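All protein chains but one are shown at their positions in the complex.
In order of appearance the chains are A and B, and numbering begins at 1 in each one.
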Amino acid sequence: MDLATGLLHTAVLAGGVPALAALGEVLTERVGVINLGVEGLMALGAVTAVVTVVATLNPWLGLLAALGLGFAIGLVFALVTVQVRANQVLCGLALTLLGSGLAAAIGKPYSGTPVPALFGPLPLPYLSRIPVLGQALFSQNILVYVIYGMLPAGLHYLLFRTRHGLNLRAVGENPAAADAAGIPVQRIRFCYVAVGAALAAGSGAYLTLCFVPSWSEGVVAGRGWIAVALVIFAGYRPINAVLGALLFGVTTALGFLGQARNWPIAAPLLSMLPYLATLVLLIVPVAASPSLRRLMAAPAALGLGYFRDER
Amino acid sequence: MTYRFQRSATPPGSRVIAARGIAVVLALLTAGAVLRLTGAAPVALAREVITDTFGSSFALQDLALLVSPLILTGLSVSVALRVGAWNIGAEGQFNAGAVAATGVGLYVPGPPLVVLGLMLVAGIGGGILWVAGPALARAYAGVSELISTLLLNFVAGLLVYWLATGPWLEPSGRAIGTTARIVPEIPALWDEVHWGLAAAVIIAVSVSMLLTFTRWGYEIRLCGSNLQAAHYAGMPVRRHLITVMLLSGAIAGTAGMFEVAGTVHHLQGGISNNFGYLGIMVAVLARRSMLGVLAGALFMAVLLNSGIILSTRGVDVSTVLAVTGLVLLYTAIGDEIAHYRFVRAPEPAAARINEMSST
Partner (left out) sequence: MTAGTSPLDPPPPDPSSLVRLTGITKTFPGVIACRDVDLDVRRGEIHALLGENGAGKSTLMNILTGIYQPDAGDIWVDGRRRHFAAPVDAMGAGIGMVHQHFKLVQSFTVAENIHLGWERTPGRIRARDLAARTLELAHTVGLAVRPDARIDELSTGEQQRVEILRVLARRARVLILDEPTAVLSPLEAEELFKTLKRFVAQGNAVILISHKLGEVLGSADRITVLRGGLKISTTRAADSTAKALARLMVGHDIVRNALRVRGPSAARVASTPVLELRDVAVCDATGRPRLDRISVKLHGGEILGVAGVTGNGQKELSQALTGMLPVSAGNILLGGVDFTHRNAREFADFGVGHIPEDRLHSGLAPALSIIDNAALREYARAPLSRRGWYRPAQARALAESIAAAAEVRIADFDMPAANLSGGNQQRLVARREMRIATRVLIAAYPSRGLDVGAIDTTMRCLAQLRDAGVGVLLISEDLEELLTTCDRIAVMCRGALMGVADPESASIEEIGLLMAGQHATTTALPDLRG
């Protein structure tokens, strides 16, 4: 694999982590709930996947366990933020702290041990023979194809081309209007908060089963927060989110490349690249073009609890 | 006769405090239950923790050394919240302040007290620098400061790590991952506890007085409460937002300088020790009172200290973070539940006004 191909291959692989979490968070925020616990969910998903795979030697079970755990936690989070209507920002931060702490405690015995079974590469016939792109894009594992292809396309279709998607978006824009139109606001919020949390945990499983095939305490390294930032950058649209994740992946890959090639820049400095790049993505487009801000605006009722019976 | 829950827009303070007290107790009980499930004996551990935390002079000094940075990071987040901004970057600003102070401390020659003064200026400057970008982005482009300050936390952590293991590494080669000893020290107040603690309390009280007894403070409180009302009254909202966020960063940077010059005397990876994140918890507990920050900092210091003590008994240190998360979660729930009260529905009126006959 030559330099460019290798870079792109790593970029795609690396970007998959925040991509999957961002797709989940797009759903959650589209129904008006902001879940800042993605970082904690990612950590829990990562450690769950490792523990499950070590016990069962089956990566699919690891992924499933992470998704299931995420879904369950998502339901509890929904209970607290949608039903009880506690402050969403605080609950999300709490989830991050709780999740990261628990994951570190659970993962201690597994720290550093390589994961015995991973998702292997699945080259696509014909497509994988294209020079450069074939190796980089079409010789990845199956999860990459799902995260970069099927999921964003499917979610885009759901959100913007179906009646259900219209109703879903209305819940995030104006829950009172949705309620008056007969849409089950609470039920939809519960559902998509849980699904979003499941995907966040799933991205943690992807992290330890496809990218860094082992667990250690700081392995998530802020990728959950990157995902949340990507959702904002993407204007709450699935396809944009995945593209943003790819950019993040490129900066990560550049960092690895620099270390491997012994560039004169020290390793910690190269590791700063992804965070700085995300920061630039977050600030520059909106600062440069005020009209873009309106186009990429958050769902109007994001972060606000809905009270039907309030004067 | 039916009973139901009724929500009021603003709950009385007493109910909120009661709800929080219950939240804290429940969180500790939950943690205890989980510990029991993993085989530890929570009651015995709790007793040991209490004796170890308050038992000896050394123990109290350790506690005091934890309280001081928590007061400042808690104040930092709290002050930003007053103007309506979430400064989650106190951790990074702490590190930036520590870096700047270390740089001055290691490489600027001069009499110790003068260099110490310069280190303080550098610490404040570092904190301000680290929050300036996000502050301007929020004020002029509406970019979420929560996310932008948080991303810079990771960058600052990596910066500290790089400096401590690279250019500023201890030259003798005896230690890994730490700089040489910084010579100028903050004078001691009581044995190991340095004047930073007193300074932190003074800063907290001063900020509190600024917000209550100055015109500027009134304007800040109003901007944080309702932006539209602030515009209506003609207040310079953008200027206030930026100023307060810079102040917030300066306070966090000062905390970093105190830690480096008073407690640790080296720059090393992990010097921020999660103080920035725990400061968020302090600010939430403090609930808009700068003096509440002092109480909250004390509570979090005890929690953090307990975690350190427990780690010597085999319980993982990361449980402190987990328990903090639990306290935060229960507090958030409690704050919302405090809005509700149990109420009896009224009887329908027995008598009615005479109806004019309808055809």
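To be clear about the criterion, contacts are C-beta pairs under 8 Å (C-beta built on N, C-alpha and C of every residue); 3 or more make two chains touch, one makes a residue touch a chain.
Not measured: the values here are computed from a predicted model.
K.L.:
If the full complex is used, which shown chains touch the chain that is missing here?
P.N.:
Looking at the complete complex, the unshown chain comes into contact with A, B.
K.L.:
Using the document's definition of touch, tell me which of A:4, A:55, A:153 or A:166 contacts the absent chain.
P.N.:
Of all options in A:4, A:55, A:153 or A:166, contact with the hidden chain holds for A:166.
K.L.:
If the hidden chain were put back, which of A:113, A:174, A:214 or A:259 would touch it?
P.N.:
Considering all chains, including the one not shown, the answer is A:174.
K.L.:
Decide which residue listed in B:222, B:271 or B:333 touches the omitted chain of the complex.
P.N.:
From the options B:222, B:271 or B:333, the contact with the absent chain belongs to B:222.
K.L.:
With the missing chain put back, which residues of chain B would touch it? List them for me.
P.N.:
Per the touch rule, chain B residues meeting the hidden chain are 2, 6-10, 212-219, 221-222, 225-226, 228-229, 231-236, 345-349, 352-353, 355-356, 358-359.
K.L.:
Could I get the residues of chain A that touch the absent chain, sorted low to high?
P.N.:
161-164, 166-167, 169-170, 173-174, 176-184, 291, 294, 297, 300, 308-309, 311
The definition used in the following text is that only the chains that are shown with their structure count from here on.
K.L.:
Rounded to a whole Å, what is the gap between the Cα centroids of chain A and chain B?
P.N.:
It comes to 28 Å between the two C-alpha centres.
K.L.:
Which stretch or stretches of chain B touch chain A in the complex?
P.N.:
Its residues touching chain A are 7, 86, 88, 133, 137, 140-144, 146-148, 150-155, 158-159, 161-162, 165-166, 277, 280, 284, 316, 318-326, 328-329, 331-333, 335-337.
K.L.:
Can you name the residues of chain A that touch chain B in the complex?
P.N.:
36, 40, 80, 84-87, 89-91, 93-102, 104-105, 108, 217, 221-222, 225-226, 228-229, 232, 266-269, 271-272, 275-276, 278-279, 282-283, 286-287, 293, 307, 310
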